[in-house]
Structures are given as structure tokens and as C-alpha cells.
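Some chains omitted; the rest stay in position.
Lettered A and B in written order, each chain numbered from 1.
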Amino acid sequence: VNEPADQKAAILVEALPYIRRFWGKRVVVKYGGNALFQAPGFDGAEPPEGNGGSRRAPGPSEAGALASFASDVVLMRSVGMLPVVVHGGGPQIGEMMVRLGKVPEFRDGMRVTDAETLEIARMVLVGKVNREIVSAVNVHGALAVGLSGEDANLLTATRRAGDLGFVGDVEVVDPSIVERLLAQGLIPVIATVAADSTGQAYNINADSVAGVLAAALGAEKLVFLTDTEGLRADPDDAESLLRTVTADELDKMVLSGTANAGMVPKVEACARAVRAGVTRAHILDGRVPHALLLEIFTHEGVGTMVSLETTEEVGQ
Amino acid sequence: VNEPADQKAAILVEALPYIRRFWGKRVVVKYGGNALFQAPGFDGAEPPEGNGGSRRAPGPSEAGALASFASDVVLMRSVGMLPVVVHGGGPQIGEMMVRLGKVPEFRDGMRVTDAETLEIARMVLVGKVNREIVSAVNVHGALAVGLSGEDANLLTATRRAGDLGFVGDVEVVDPSIVERLLAQGLIPVIATVAADSTGQAYNINADSVAGVLAAALGAEKLVFLTDTEGLRADPDDAESLLRTVTADELDKMVLSGTANAGMVPKVEACARAVRAGVTRAHILDGRVPHALLLEIFTHEGVGTMVSLETTEEVGQ
């Protein structure tokens, strides 16, 4: 008998119930600037010392990670799911600032964003990172369309209190342009820059946008692709990885300071999303090739799954 | 690293281009009465000695084969293909005849069909075999709808010349009911009984119907699930399995008598279908579990592929 053929069939058959369950369902995937470049440092947060300043050429492994992510997203779409990609680009912004002679400045983990920094952030997010993701997907066909919050007024922002400059928060989400692109079989790829009602632009945290958008779209899932294995009960104990966690438990982790600074926006976005009706949120290890596929189409879980209530299920 | 996870992902990724290529494409699958029961004897042809007369209880392996076939069809549908199932039921007809004290009679490999035999054939095909396939698929959801040629005048028949009684050939195909069900996401399962314009019913060879219907629907593929490994260049040489063959080569096999009697209707249907625009026809070994999946979603071929012209491609 044909042993490997049997196995192939078994894996396709294993995927069947997931394909049927998620047909026509929306999934918001946050693709991190770090996951993309497989480099340390957090999106929107202070990069580890000595990193942002050096000029990095995108190496082959980076291109490979992006291509692998792109084919996962296309596979999701091909079997009837409706993926929406949200991305940041912290490291890439930092790099461009250095090239332009600007010194990145952070306050409480947030980038201080003066007018020039904002212009750089917008150029890099919309004109570079977004383009790279769109191109990587569209190698498979005319599927991805890049958007920022300004397109068809998808996101309206307000300035965040404090001295952070042009850092904003989402005030209104009008997901109609996303709905329309999804209805046409397209994959929206969203850079998280948005304007307020006067047209002034702001840089918005991509994790928050992913959470808010998942809720507005009535998404089935919200997935964060990160450069960690998932959430840990004890940040310093690699053995303490959590497979499932509830929104309430996430709240406690934030309050107790168990979640580290870069994780907080993701953790908060997950909690808010499941409370707003998103069935499951996931924090996955984006460094595992095809983590997205494995999470969605197999029994195996590859990170931390967040639900509203405790549940016995794993790998949903 | 997670070895089996890697492999799972690799198989899903391998399936991606096939999923994309076949999205929205129609595939006509002929599911044989023998494949179904994994028993010797040919559909519509004389059964091997001593078989049809004994009362067979449908054993567990049969139920398993049908369930496996049903899940393959549902998976095809779930990833956007539009499968149409055509079935025969020769062994089951023979069995019922014996129970009713009728002696099956064959002439040139065709069943002689008097009025009573026709009534039995119709009851068994429409009221038994068709129901079993529909039920097996619908365990996965409200997907399959059974049809015979009489429903919405899908097939109009004429009597075949000769002394075969109520054996007919397809005269007109009106695939609109099939098109409508496909448009609603349903899976038509077709029993090959059809009436002529006066309402007189006939028994029609299921292989021929599959070929004619594939052409009328503009199908991408026509697949025969049989109880052989595929076509052989020399019927007596198990090593002479053909992986690819053209319509012209099939013609020669029929003329030279290389194709055995039970294979002829399949061989002719394949040749006619690819000449009418069906891209590929396949004669697969239905005894291999999930043969359909392997053929469609992997690089491996599991039988004989028929195309209009010689081609280098395998596993299309």
C-alpha cells in the first residue's frame, strides 16, 4: 500500500471539518513587523539597544517568512475563509528614521511622534511594509488590496492624551470598504495610519486596530503572529506557556504586570475582542513556518488561545 | 522543531495550487456499483459466475468505502469545487432480481431489461443506491440531493436498437436542474434512469451518462472510480498500467479489443468527454481510500489520466 498517500489523505480529511466550520467566516490576522523580519524588538515600542540603528538588508529568511505567511493567507481564502491582514512596522520605521538622521525617542514604551516622524511612519507603513505584503500575496493572483485607515475613512482617529505627538487612538471604525473588498473575494491588507475629522494623520498601534476591527467585522477569529511561543504564566519561565486563557485571566495578567510591555496591547486587544463577540483570539508563534495553517486546519494548537469562558476545547 | 506539524503544513500547502485551480470548476464523478460494494462483477454487465445469486449483507468495509467517498466529495465541495455524482448499481439490481425470482439475462454484456426488470432496476437505483449515497453525504450537512433523469427532464432517452428491451440511450440532456442545484451549493447525485417523450422509462448505462453530462456541464474533470488500478496496455499484464493516454489511443484500444468489455463504456465516455471540451478524464482505483482526494489535491496520480493530446503533465 501507498503509505505516504494514506497520510496525505488523512491530513486533508483532518482539515475538512475546519474548512466547513470556517467557510465564509472572517479572520483578522495581525502580522507583526517583528514576525515579518524575525528580529527582536516590539512593534510600536522601544527597540532593544543597538538594533534600530544598523542598516539591515532584508535577508532570505525574511523573504521566506513573508512568502510563507502569504501562501497561508491565500490558502485560507481559497477554502472560503475571509482573511483580513493588519500590520505594523516598528523596526522598519526606526531604521528609516536613523537613515534620515532622526533619533527615535520612546516614552513609556510608546514612540514619540513629531510631524516629521509621522510622515516617515506613514511612508514606511503605507509605502513600504504594506506594499511588500500586498506583493507577496499577489504572486498567487490578483487578491490583495492595500488600505490605510484613511481609505474610504475606514478609521477615524483622535489624538492620544499626553506628550506623544501624533499618536492616535481609533475613535470610529467604518468597515464598509473592508466588507466590500471581502465581498469581492479580495484580501484587505491594512496599514494602521488614520486621520481625524480635520484630515490630520496619526500613527495608531496596530494591535489595537486589529482588535477593534475584528469586533467591528464580527470576525470569528483574531490571530496575532508574534515572535514568541505565546503567553507565559511566568514571563521568565519558558515552561509556563499557557495553551488556553480567558479574558478575565488576561485582565489579571495586565494588572499584575505579568504580561510584558510589548505584549500588553495584544493581550488587551484579545480580551476586548472576545468580549465583543469574536469567538476565539490566538497569540501564535509566527516563527513556526505555517503557524497560521496549523492553528486553523489541524488539531494541534501552536500558541495561546483566548476565549470568553474556560472551555475544554483545544485547537479551535 | 515539530516534525509532523511541518509535514501537515507541507501537505496543505501542496494542495493550495490545486484548490485555486479547481475553484468553481465542475467535476463529474462516476461512482460504480462495484466500487461501492468492493465486490467483483461489472456495472450493467454480466456478473462473474455464482455471485449475483447469493444474498450479500452490506459489510462494514462497504459502509466504510461509501463514507470515505462521501467525505471526499464533501471536501471537494468545501474547497469550492462543484462535484456531481453519477452512479450505477448493477450488482444491487441483480441481487433484487434474484430475490424476486427473476433470472438475470445478458446479451453482449448488456442486461436484457423486460418491464419487470426495468421496474426493479428503477426501484433499486433510485430508491436504494441513490438514497444510500445521499444519506452518506448528508451526514456532513444538508448537501446532497438525489435526482434521476426524470427529474425536471434532466435526461430524455430513446430505446436502444436490438432485443435488449427497456435499455435506452441518452437523446437530450437538459442540465438546468443540475446547474440550479450547483448554484445553490448542493451536490446532485444522479441515478441513470430516464424517460422518453411519452413517459416510458429506460435503464441507461451510467458510464455513458457520466460522459454526456460532463460534456453538457462544461466540466473540468470526469472521474471514474472503478475496482481496477486503471487502464492497462495489456489487460493481462499488471505491470502495463497506463498513467496517461490520449483520446486517440483509447479509440485504438476499443477497436483492437485491448479494453475489456466492462471497461469499454468508460473508455468511450472518456474519449468523448475530452473531445467535447472536458480538460481531463480519469480512471481511478476506487479501492484506494480517498483516491479522489489524492488525484485532485496532490502531485501523485492514482490511475490513468485521459487528455485530448499527449502532455507532459502528471497529476492534474
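We take it that a contact is a pair of C-beta atoms (placed from the backbone, for glycine too) under 8 Å apart; a residue touches a chain by one contact, two chains touch by 3 or more.
Owing to the predicted nature of the structure, the values given are computational and were not obtained by experimental measurement.
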{"item": "With 2 copies placed, total copies in this complex", "value": "6"}
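Note that in this section only the chains that are shown with their structure count from here on.
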{"item": "Distance from chain B to chain A - Cα centre to Cα centre, in angstrom", "value": "46"}
{"item": "Residues of chain A that touch chain B when the two form their complex", "value": "2, 5-9, 11-16, 19-20, 23, 71, 74-75, 78-80, 140-141, 288-290, 293-294, 297-298, 300, 302"}
